[in-house]
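Note that one protein chain is taken out, while the other chains of the complex remain in position.
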Amino acid sequence: MRPGALSKALKGGAIWGFIVLELIFFSIAGEMVSLSDKAFMDWDNMLLLLKQSAPIGIIAMGMTLVMVNGNIDLSVGAIFAIAAIVLLDSMTWPIFAGLGDRAIPVAWLLALATGTALGALNGLIVWKTGVDAFIVTLGAMLGFRGFVFMFNGENPTSHLNWTLVDFAEAQVLGLHTATWFLLGATLAVWFLMARTVHGRNAYAIGDNREAAVNAGIRVGRHMTINFAIIGFLAALSAVVFYSESGSVNPNDGQLYELWVITAVVLGGTKITGGAGNVIGTLGGVIAIQLLRKGLGHVGADTSTVNLVIGLILIAVLILDRQLNVKGKEALKI
Amino acid sequence: MATITRRQVGDALAQQGILIAFAVFMVAFTLANPRFLEVDNVFSVVRSSAILGIMALGVTFVVISGNLDLSVGSMMSFSTIVVLDLHDQIGPLLAIPAMFAMTLCLGALIGFLVGYLRLNSLIVTLGMLSAIHGLTLTYSGGQNMDIADKEGTWFGVFGQGFALGIPVPILIFVALAALLGLVLARTPFGRKVYAVGGNSAAATFSGIRRGRTVFVCYLLSAACVATAGLIQASRSLGSQNTVGQGLELEVLAAVILGGASLMGGSGTIFKTVIGVLILGFIQNGLLLIGLPFYVQFVVTWIIIILAVWLDIAAKRGRLWSPIA
Partner (left out) sequence: MTSVKPVLRLDGIVKTFPGVRALDGVSFSVMPGEVHALMGENGAGKSTLMKVLGGVHQPDSGAIHIGEEVVAIADPLEAKAKGIVFIHQELSLAEELSVAENIYLGELPRKSFGRVDWGKLAAETDAILKRLNVRFDANDRVGDLSIANQQMVEIARALTVEAKAVIFDEPTASLTDAEKVVLFDVIADLKAIGVGIIYISHRMEEIFRITDRISILRDGRYQGTVATAETTEEDVTRMMIGRNLDLSRNASHHEMGEVALEVRGLSCGDLFRDVSFEVRRGEVVGFYGLVGAGRTEIAETLFGLRVPSAGQIFLDGEEVRIQSPADAIAHGVSLVPEDRKGQGLVLGMNCRDNMTLPQVDEMKTGPFVAEGAEIAIFDEYRERLDIRTPSWRQKAGNLSGGNQQKIVIGKWLSMNPRVLIVDEPTRGIDVGSKSEIHKLLRALAAQGYAVMVISSEMPEVLHVSDRIVAMYSGRIIRSFSSEEVTEDSLIQAISGLGGDQAA
């Protein structure tokens, strides 16, 4: 065992401990106030929870990668909306009319390609101009949202395809389609980050960018690839979600970036980069969704969710500070 | 020597680039539609920019001190809802100071967390964005807030009134910009904000109390937000509880457009005002030449990135980043 592995494990496991606490708390509290006679830890309820975690969760995997890489992406909500529109709109395009249901994979591919391209565009701008990712993606958040409106003005874009809905609502081995996609994305990004050279280099860049440059790591390329990946995952999230819902408003996906970042930070990813993993992020995503559902279960106002999540985020930060508090003789700066 | 001159030109462009861009836009829009520069239109642009602008003044302090504030949008919703609610309960005269006190408490909390506990400002204000949003929803019970007797109150003066023929929101914006501009540029406190943002350790080694300086920045930001909320509430005498949603990023965009560095230590109130006006006039100009409102989003995107890019390019002496 490496030195410091225990404290690391504790840190990494904290989010799961928190999830267990949430489960216990809401089960007991649910018994006491009991608005419904269903138990909180009902199997179907938990499966639903996973499914509902998917849209944020899939994007959060990409955000973990981008943040470990030392960047941030504020434009994921807008990419999400664009991909959704491309998905639904393209199925109605005359050129695909003859394809029937075979238009579905084409629409999927188009949506995913759009997301990937927009993500890569962000990455290229960050790479080639040297402008901070925060600023680049803050701008893109606005710009991409402008693109969203260009499709259909302020009107919703709708196209319900029942084959798609069936697919999205299917349950394989008990898990919903969306859950499978969430688990698939988690596994894929985990593999990428923990096992591949690209992933390890992403850590190195986020940890010490100058060292990475000096070691000849092609920092810009890696960052661009990671932005493309988060774009792809934002689109994938949209594809999974809108296959079922079939209608997208031009304001959909707003504030997703904030939820996603919250989940990633709760999951233990270092805000300055270099440390973090998708398993923690998965925990963060589930913890947030559990909180939402749990508060609803005990009859709390939905607005309380925002309050509680905000306070938990800050509490985690304070706790982290206290755990890493410097010795008494440390320099006071 | 020619190279040095070119460099000086580059520096000058980087320093004054935003002003030049501003001038170019104004001329272009005026040529496209002569109504653009009419007094009525200018007033309407500045008036509608005033709320964003006032918030940007406070955020300028926070950004120069080396921090971020993503909570100003939901804090503005909070102020608006609170002052509207209290208006009917305790009357406008008491409602306004009560609302200011409550908003300042939120600012003080953030200032304490970021200034004294030294927590990461991005995460703290992200958390506060969510928490204050929840607080506002809980406070309002999820309902929109309206003043019962809209005819019988003088409360509308802040948002709708005129003084000396000028809309009151503009007067407040200009007065606050002048005041805070002086505070930042000329007072010891302003100097300390630059020092803390420029090099926090060096500021500490010069006896400056970093925590207190950052704390006051967030208080100032909250005071600006409260003023913006007051104008918002007064303008429509009623409001949705999500009125400020998303404004935090627009405010930040204006501040960055004005040339403040997210690293801290640079930026001025004057430049922020220019940033705010550019956003406002672009929005207005695009509408005047008949483009739909969302085109401004795309234009803003391009302008923000160009502005920051050219600034960086001038500093490193080459257009493209040399990173492989």
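In this document, chain identifiers A and B correspond to the written order of the chains, with residue numbering beginning at 1 in each.
We take it that a residue touches a chain if its C-beta (ideal position, glycine included) is under 8 Å from a C-beta of that chain, and two chains touch if they have at least 3 such contacts.
Everything quoted here is computed from the prediction, not taken from an experiment.
> Which chains here would be touched by the one that got left out?
A, B
> From the list B:18, B:147, B:208 or B:260, which touches the chain that is not on show?
Considering the complete complex, B:208 is the one touching the chain left out.
> Where does chain B touch the missing chain, residue by residue?
Counting only chain B, the missing chain is touched by 1, 3-4, 7, 182, 186-188, 191-192, 194-195, 198-199, 201-209, 265-266, 324.
> Over the whole complex, note the residues of chain A touching the chain we left out.
2-4, 195-198, 200-201, 203-204, 207-208, 210-217, 270, 274-275, 327-333
As a working rule, only the chains that are shown with their structure count from here on.
> On a C-alpha centroid basis, what's the spacing between chain A and chain B, in Å?
About 29 Å, centre to centre.
> Applying the document's contact rule, which stretches of chain B touch chain A when the two form their complex?
Going by the criterion above, the answer is residues 70, 113, 117-120, 122-124, 126-138, 142, 200-201, 204-205, 210, 245-246, 249-250, 252-253, 256, 262, 292-298, 300-302, 304-305, 308-309, 312-313, 316, 320-321, 323-324.
> Which of the residues in chain A come into contact with chain B in the complex?
For chain A paired with chain B, touching residues are 74, 125, 127-132, 134-136, 138-150, 153, 213, 216, 218-221, 254-255, 258, 261-262, 265, 271, 301-314, 317-318, 321, 332-333.
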